[in-house]
Every structure is written in structure tokens, then in C-alpha cells.
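Shown here: the complex without one of its protein chains, the others still in place.
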Amino acid sequence: MSEVEVMGAWLAAVVVVWIYSFVYKDNVLYRFAEHLFVGTAAGYSIALSLDSLNKTAFVPLGKDIVTNWHLIIPLLLGLTFFLKYSKKYYWVARYGIGVNVAVGAALALRTAPMANIIKQINAAIVPLWTPTDLQTTFNNWLMVLITLGGLTYFIFTLFPKAEGKSTSVHKIYRAFFLIGVYGMMVGFGALFANTIMTRVGFLIGIYLQYFQPQPYAAIIAVVLAVIAIAYAMRRK
Amino acid sequence: MDIIYSKAGVVPFALLVFLMLAGYYFMRKAKGGKPIPVRKIAAFDAIEEGVARSVEMGRPVHFTLGYGPLSTSMAPQYLAGLGVLNHVARLCGKYGANLVSTLGVPELIAAEEEVIRDAYYSAGKPELYNVTYNVRYLTDQQFAYASAVQATIQRENAGTNIMVGPFWAESLIFVEAGAASGAFQVAGTARETQIPFFVLAADYSFIGEEIFAAGAMASGDNVTLASIRGQDIGKLLSWVLIVVGLVLLPLGIKLATYLVM
Amino acid sequence: MTAIEKIDKILSTRQLLYTLLIIAIILPLIYPVGLPIGISSRTKAVYDYIQDDSKVPPGSHVLIEIYYEVAARAELEPQVIALMKQLFEKNCKLVFLSTITYGPLAFQFLQASAPDVFEGKTYGEDYVFLGYIAGQESAVASLAKSITGTVATDNYGNPTSSLPLIVEANDASAYALVIVASSGTDTFGWYVRQWYTPYHTPLLFGALSVIAPSIEPYVNAGQAVGMLTGQRSAAEYELLVGRKGLGIASMDAQSFAHGLILVFIIVGNIVFAYTKLSKRGEKK
Partner (left out) sequence: MGAVVRRNIPQIIVTIIILLMVIFYFFYISSEVRTAFNTWDKALTDWVVVITAMAAIVGGVDILRYHVNQSRKKEPKQVFFSGIVMIMEVIMVAFAVIALSSGISIPTQQNFQWLYTYIYAPSDAAMYSILIFYIASASYRAFRVRNPPALLLLVVAILVMLGNTSLGELLWSGLLPIRDWIMTVPNTAAFRPITMGLGFGIIILGLRLLLGKETTWMGRRE
């Protein structure tokens, strides 16, 4: 490993330890690692933007102005973002933002009916009685009830009011409402538990990638971090 | 003349048009002045409670709506978050609370600055508006944004932490950073994989489409609020279609094949 | 202050929880204990599928997509190494490629982590690495039609047309199996749409355990022969192929970490229930 890489590996191990130190207490070393990260990320974001501007606008414009003249318009729209600092022309940026809002909303609107709604309805329609296999029958009943219950839970404006004696309609509504709540709780519990495995996996990955090859860097960084945390705790 | 046919299915398009017409119908009816009752969403009322509490403790309110490009299919969730920011800003003006709004969506910097400026000026508290204090853009890179927001919540000693918009893995980072500094937290997202962390660790949470209902309620305008009933019509329709599908299935008719025509 | 309140005061200091967690994860990595690991039916089904000569004939070609960044190495690399050991024992021909920029870096670490598996295998005849191929789903689609048509040189600059391995199996129909090891979710969809649907090439998924539920539908619909999820499947597979690797070592760390979190949850609730009861007691 060339000494530039060794220096880099040391810096990487130190930065990782100091970012972890935030969970113990916000301290000056975390603040350094954080600002180093935010500055690098800001520069990285601009670098990516320059790269895509070059590929999508400057190269096509340079190559063939006749057919690609229209790319000048988004460049101008992009420049209007700078006008937000002016009192008179702050509104010009709305044309650029409008295009992005519209395209984003359109992308969502195009796929929502099929992917979010119809596919889910089709998936919810399952055979409710298979004489040979009681386990699937029970599973299917449970899946249908949880789905219908969840739909009932999310109803905002159309719900039977419970004035005085609760009507049968209200009882059914309440029943499905509760099935929906309990059904979602199962989903939330399962998903929470399932992420633990991946998050521990990432920490092991970090240990292998940054600590194992440079143990001394990590140890020194930890010692400095402990001092910084102790200092931060005493001050508060 | 080539015949007109639907490439992505006539039924999905019909469903889209039907729901939009339903929403439009109720918006027109509400224009006549008859407001539509909306079931109580605890998290929405908790926002006002949070702002008031922050002012008593002399601590600022923190708000964030996430990071990322606006021109993706997440745009609706950013707009719902912006709607809630509008509400939070007006409440901060009313109660005289300091508002710190962090974001990672470059296209919305100007909109956030103006919305907050409007709120403080119309509440007669222009002295509370200071653009570099109120709105902080922290890069559109996910974890640089997360490292800066978790620090901001603790360094500004936020009394209330409100997060509505699309969130990815950084959702739990913010909620725990807020909990560590004793903040009162209201959080909501429609990204399924992150909802459990908000439900578990925040004091109040919007689940999935409740952030859209919150956005509409935040507008405080009856016509906008009435559009939520369009979402309910969708749910009732789904109810009916599922039940019909279940009934037809044993008769050998698969509703699914018709729905994707 | 009763014992319960004392416990709560100690355990609610976050710093202690984090220190215990670091010890629970790092210690078993340095000194592995080797707790018993059950083999789940789904992992066994994948093992049997590859072991079955009628499905994956010896000497047949297998494509492996490396689509994970460095942070996800711990979960996906051991899966690929265990699968690779089994396939090389059947002297299958392996074509590695990646449609993500981190791919070449991840493949470098793969080779460094498993020199014993690569031993006795010559580059160009037994395995090939095509390096990073840009274009995401459209690249995957054109690879299915013709590999030499999509990528001119492999990761090390040799022209693909000169590699016997590629010339023998240049399109989707020539592959007995495609393994997609990805930390994302869309990659699996690309291969289902561009390889399975048109050519019915069997797919095998290697995913993070947090992603597994969202790609479950593909496996249930039969568009993939099976799925390995996270370090748990990696550890099980290492047991099946008989090579103790990162999977098994990490499973100890995973078990201790999960155990610790379980203790936190249970004690947290005992303390909560106790304080709630004693408060109700005072109110009466």
C-alpha cells in the first residue's frame, strides 16, 4: 500500500470513530468529522451536477446546436434559481421548480393506479375455501381481513358516528378498524426486527473495512474521542 | 388511422379519472360552504401542542421534510411535507416560537424561505424571521444531510421535532437524536419501510397516506380539505372490488384479469 | 429508590447501552464462539437445486451479478463465496459482472477474502470478470442478447471475443443459472424482466435481510428458484458447503447483538410496567 493509501486508511478509520462518537455525546471531534463530511458531500453533489450538466447539456449543445437548441431553456430556468436573492424577481424561479414538480407528480400519477392500487387488490383476492388445505384457508382469511381492516383504519371522512347506542354498522366498522390496527402492528414489529440483522451486518462490514486493517488508527481515534466526550459532558 | 388503445391498461386510467372526478365533486360541494368532517388525526393536533410547549420552554421548533431530487415519484410526499411546514410556520408565528427548518431538497429552498417569511410577517413578528437561522439547506447527499440534521436537533436544543416527507434509513437517526435531547416528536412518512421507526420512537406519528391528509388539513381551506374524501372513495371502491373478487373467485371468474385490461 | 428504579437509572444512560452493544458485536468477531445455526428449508432448497446435476449440470455456465457497495459486503460477500465454492466443486464456469460502479472494488475484496476457493482455477477458462457495465436495466437487456455485443473488454482489458468462456456462452439461453447478489431492490426486477421473462433463465437472489420481504413476491411467483437473505443464509450456506467463513463468524456477533437487544426490550418493559403499576397504586 503506498503511503498515500495508508494515510487515507488512517483518516478513514479516524473519521468513522469520530462520527460514532456522536451517539455518546455531541463533541468537538464529531463536529470536525461532520463538517468535513458535509463539505466533501457538498462538493461531491456539485461535481455530480457538473458531470450530468456536461453530459446532458453542454456536449449535445456543442455537438449539434440545431436540434438541441431547446436545452438552453432549462439552463436559463436553472439560472433563475439564483434570483431568489432578489426582492423583485424572486418569482422567476417558479418556472424551473414547476417543471420538476410537474414531472415528479406525473411519474407518480402514471404508476399509482396499477402498481399501488390494482396490483394490491388482485393480490388480496385469494381463495377463501380450499377443503384439502386448512392452513392456506386460514392464511387467506387472515390476509383478507387484515387488508380490509387496514383500508377501514385509513378512512378519514366517511365513518359511522357512535352517538349513544352503537348501531350494528358502527360495530362492524370498529371491528375492521381494530383488525387493521393489529394487522399493521404485526407488519411493523416484523419489519423492525428484520432490519436489526442488516444494521449489525453493516457494523461488521465497517469493522472489516476500516478497523481491522488499521487497528492503531482506530485505537488512537477512540482515545481522542473519549477525551472529547468527557470534555463535552463536563461542560454541559 | 391507427386505433386508439391503452398501452398501460384502460382500467387503471379509468380508476385514475374516476378518483379525480370524485375528489373534484366533493371540492365543488365544499365550495358551497358545507365543510366535510374529518376524523381526528392525533398527530396533527399534536403539532400545535408541540409548538406551544416549545415556546414555554424557550426552545426552538425543528422541522425537516427530507432530502433528494424533487423530480422523482417522491414529489407528492415532499409537497405534503411542505404543506405541514406551512402550518408549523404559521403556528410559530402565532406563538412566537423560533423555527429551524433543515432540508436536503435544493429545489425547495426558495419556497421554504418564503413560506416561513410569510408566516412570521402575517403574524406581525418580522423580527423572528432570519433566513440563515430559519432555513438550512444541508446538501442533497443522504448521510451528510443526516449527520448535519442530527447535530442541529441537539445543538439548537429543539423542544419539538417535526418530520413529514419521504424518509429512508435516516428516519431512526433523527427520531433517536430528538429523543436523546428530550424533544417532543411528531413524525410521518408514506415510505412503508420507515413507518415502523416513526410509530415506535416518535410521540405521535402519521402513517402512510395520513401525511397527505395532514397536508390538506394544514391548508386550512375547506375546499382543499374536501378533496380527502376522494381518497376515501378509493378505499370504499377497493373494499367493494375485493369483496366482489372474493365472491366471484369460487364461481371461476377471476376479477384480476379484468382489472388489468 | 427501589431496585427497579436503580436499574432503570443505570440502563437509561444511553452510553452504557452503546458500549455493551460494541462489546457484543466486536468481541465474537475476534474470538468466535460458534453458536449452533439451524438450516432453514429455503436455504436447503437452494443448496439442493444447485447440487442437482439435472438442474445445474457440471461444467455448465453460471452468471453472477455483483451489485453491492462496500458497506453491504458483510452480508452479501459470504453468500457469493459459499455459492462459488459449491459451483467450482462442480467445475461450473463462472462469469462475474456488475452494473454498479462499486462492483470492481467489491470483486477485488471477494478475491482477497476467498483465495482458497479461487485456487486451481484459471482466469479466462474457469471464471471471468467483465467489470462495471453502465446502463442499468438496458445493459442487462442487451447482455441477455449478446455479451460480446454489449461489452467489448473484460475488467482487465482483454477483448471479450478472445475469452473462450464468453464465446461458449454468449447469451441468456446458454446459462444454467444467474445469481443476482444485490444490496438494492430494483436489480432483481431487471433480471426478472430481461432474463427470466423472455428466456426463462433460472434466477437465484442474494439480498439483504431488510430487502427480502419486498422481493418475496418474485420467489413466490416462481420467477426465481430461491433466495438467500442476509448473514443468516450466508452462515447456513457456509455450513452446507463446509467452509467456515465470515457468515458463521458474524452469526455469533449477530446472536449476541440480538440477544442484548432482546434483554433491553424485556427489561425496558418490566421497568415500564412496574412504574405504571406503582403510579396506579399511589393514585388509588
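Per-chain residue numbering starts at 1, and chain names A, B and C are given in the order in which the chains are listed.
As a working rule, a residue touches a chain if its C-beta (ideal position, glycine included) is under 8 Å from a C-beta of that chain, and two chains touch if they have at least 3 such contacts.
Computed from a prediction, not measured in an experiment: that's the story for all the values here.
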Which displayed chains the hidden chain touches across the whole complex: A, B, C
Selected residue (touches chain absent from view) among B:Val38, B:Cys92 or B:Ala110: B:Ala110
Full-complex contact with the absent chain, from A:Ser86, A:Asn116, A:Thr167 or A:Gln212: A:Asn116
Residue of A:Leu134, A:Val169, A:Met185 or A:Ile227 in touch with the missing chain, whole complex considered: A:Met185
Contact set of chain B toward the excluded chain (per top definition): 1-2, 4-9, 12-13, 16, 19-20, 23-24, 27, 69-71, 73, 76, 79-80, 82-83, 85-86, 106-115, 117-118, 132, 136-144, 146-147, 169-170, 172-173, 175-176, 179-180, 190, 192, 195, 197, 200-201, 207-209, 211-213, 215-216, 219, 221, 223-224, 227-228, 230-231, 234-235, 238
Positions on chain A where the hidden chain makes contact: 4, 8-9, 11-13, 15-16, 19-20, 22-23, 28, 31-33, 35-54, 56-57, 60, 70-71, 73-75, 77-79, 81-82, 84, 90-91, 94-103, 105-110, 112-113, 115-117, 120-121, 123-124, 139, 142-144, 146-147, 149-151, 153-154, 180-197, 199-200, 202-203, 205-206, 209-210
Touching residues (missing chain, whole complex) on chain C: 11-12, 14, 17-18, 20-21, 25, 35-38, 40-42, 70-71, 101, 209, 212-213, 216-217, 220, 232, 251-252, 254-255, 257-262, 264-265, 267-269, 272-273
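One rule holds for everything that comes next: only the chains that are shown with their structure count from here on.
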Selected interface, A-B versus A-C, where C-beta contact pairs are more numerous: A-B
Chain whose Cα mean lies nearest the overall Cα mean: A
Length of the line joining the C-alpha centres of chain A and chain C, rounded to whole Å: 22
Inter-centroid spacing, chain B versus chain A (mean Cα positions, whole Å): 14
Multi-chain contact residues (two or more partners), chain A: 191
Multi-chain contact residues (two or more partners), chain C: 14, 210
List of chain C residues in touch with chain A within their complex: 14-15, 18, 25-26, 29, 70-75, 208-213, 230-232, 246, 250, 253-254, 257-258, 261
In the complex with chain A, residue positions of chain B that touch it: 8-9, 11-13, 15-16, 36-39, 41, 69-76, 78-79, 106-111, 113-114, 138-141, 143-145, 147-148, 150-151, 154-155, 193, 195-197, 199-200, 207-210, 213, 228-229, 231-232, 234-236, 238-239, 241-243, 245-246, 249-250, 254-256, 259-260
Chain B-touching residues of chain A, taken from the complex the two chains share: 19, 22, 26, 30-31, 34, 37-38, 40-42, 44-45, 81, 84, 90, 93, 96-97, 99-101, 103-105, 107-114, 117-118, 120-122, 124-129, 144, 147-148, 151-152, 154-159, 184, 187-189, 191-192
